[in-house]
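Dropping a structure here in structure tokens format, bear with me for questions.
A single protein chain has been omitted; all remaining protein chains appear in their positions.
Coming up: chain A.
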Amino acid sequence: MENQNLNLLDRALGLDGPSEPWPLSGRVVLIEDCVETSGSFVLHQLVKRSLSPTSSNVIIFVAFANPFSHYDRILRKLGCNLVTQRDNKRFIFFDMLMLRCPDVDEGKSSEGGLVLLYEKILKTICGLPGDKKDYVTIMIDDISLVEVAANGGSDYVLDFLHYCHALTSEFDCSLITLNHEDIYSSMERPTLILQMEYLADILIKAEPLSTGLATDVHGQLTVLNKGTSHRLGRSGNKIHNFHYKVKENTVEYFYPGSRV
């Protein structure tokens, strides 16, 4: 990692340290975005970092929003070949675009589909060779569509997330999820998003600037990194805020006003 070009996001996430052990292992990351600013670029960046040659991570990517070809094209421009990684068993893709949990009146409950999904993930992790088992990253894109797939049963979605969270302590894997914060901002009791924010160790929020959208600055990122068991022994919340601009090959991060 040291010889790579680290940007502000990497530093905020703690990826500027040594790559072994993986700084995000055992941690839960939540990416929040809204209609105006999509947060999927953060997900792509994390995929790229996880699949870097220096680390030995395995990614289990549970996709509800886009098919494999979409991510493949994007990551290729970022410099990461997902097809090769998939063949090397470092990138495992679960295409959940057509997942629809059976209706309640069919006898089975909505949680049936999610339970099966969890079992599939567990089986995949257990099926990995010994050395790779310690470096698994589970990515879910995105949670609001998991809710739709569960026909609105957010309790089932929460159960599913809690089970995945249990995996982080059992197997030391990291859990990275994406959700849309503006869906819940108008609800009276936004249980799902509040619980997710509580569970998360790192909270990354992508929102537009208060003055609206602009061509030079696509938005601002706020990264809340809760208590790390630092190598220095310290732990404490750290909030980082910076602006970003998304390009085809890279994403530029810069402090507000420092862009020339």
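Quick note on the criterion: a residue touches a chain if its C-beta (ideal position, glycine included) is under 8 Å from a C-beta of that chain, and two chains touch if they have at least 3 such contacts; residues count from 1.
Operating definition for what follows: contacts and distances are computed from a predicted model.
S.K.: Of the candidate names "Replication protein A subunit", "UTP14A small subunit processome component", "Elongator complex protein 4" or "MPH6 phase", which one corresponds to the UniProt protein name of the undepicted chain?
M.R.: The missing chain's protein name, per its UniProt entry, is "Elongator complex protein 4".
S.K.: Using the touch definition up top, pick the residue from A:Pro67, A:Gly127, A:Gly227 or A:Pro256 that touches the left-out chain.
M.R.: Residue touching the chain left out of view: A:Pro67.
S.K.: Considering the complete complex, identify which of A:Glu119, A:Asp155 or A:Asp182 is in touch with the unshown chain.
M.R.: A:Asp182
S.K.: Check each of A:Asn7, A:Ser144, A:Ser174 or A:Asn225 against the chain that is not shown and name the one that touches it.
M.R.: Considering the complete complex, A:Ser144 is the one touching the chain left out.
S.K.: By the contact definition given up top, give the residues of chain A that touch the hidden chain.
M.R.: Touch set of chain A with respect to the missing chain: 35, 37-38, 40-41, 44, 66-67, 69-70, 73-74, 77, 97-98, 100, 144-145, 148-149, 151-152, 180, 182-184, 186-187, 210-215, 218, 246-248, 251.
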